[in-house]
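The structure follows.
The complex is shown incomplete by one protein chain, all other protein chains being positioned as in the whole.
Moving on, here comes chain A:
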Amino acid sequence: MDADSDVALDILITNVVCVFRTRCHLNLRKIALEGANVIYKRDVGKVLMKLRKPRITATIWSSGKIICTGATSEEEAKFGARRLARSLQKLGFQVIFTDFKVVNVLAVCNMPFEIRLPEFTKNNRPHASYEPELHPAVCYRIKSLRATLQIFSTGSITVTEMRPFLHRWSLGWPWDLC
């Protein structure tokens, strides 16, 4: 890497998963026939609808539960979910946008130093788990934040978290650890 690469440490949110309910029964066949950009998976009973504007893939179940993945921020996820609900409304369903909840947030961060994983695991015994034969990264679980960090020896860290607002807090942990 050269000296001209960016100095700042970027934490990139790569994926936000959210769920919401439409409070009405959805006819998957109708969505599959009349909706745009849909894939009907009849064997598992769901429809995949992909939006272009916030790049989102939504899994629609006939019970009215919808899971949206692929957003890069929480606001974008909500925006995309609302857009999806609107498109379902246009198809003729009595959709009510309720119970929106961000379920999972995935982010990637690069530390400016390499990390010696065996020593790291020894020093962080109960939380860190390292199996070089299975996976090249250390899996560090923060129970209080319900976050899982995958720490690679190159210094890149992947954070998966259930509560999105504490995302920035959980990324402070690698600094304390390393």
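In the analysis below, a contact is a pair of C-beta atoms (placed from the backbone, for glycine too) under 8 Å apart; a residue touches a chain by one contact, two chains touch by 3 or more; residues count from 1.
We take it that contacts and distances are computed from a predicted model.
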Name check vs UniProt for the chain missing from the figure, options "Septin", "ER membrane protein complex subunit 1", "AP-3 complex subunit sigma-1 isoform X4" or "Transcription factor IIIB 50 kDa subunit", returns "Transcription factor IIIB 50 kDa subunit"
Among A:Thr14, A:Thr98 or A:Asn123, which one touches the chain that has been omitted from the display?
A:Asn123
Tell me, which residues in chain A touch the chain that this view leaves out?
1-3, 5, 7-11, 112-119, 121, 123, 125-126, 129-134, 136-137, 152-155, 168-169, 171-173, 175-178
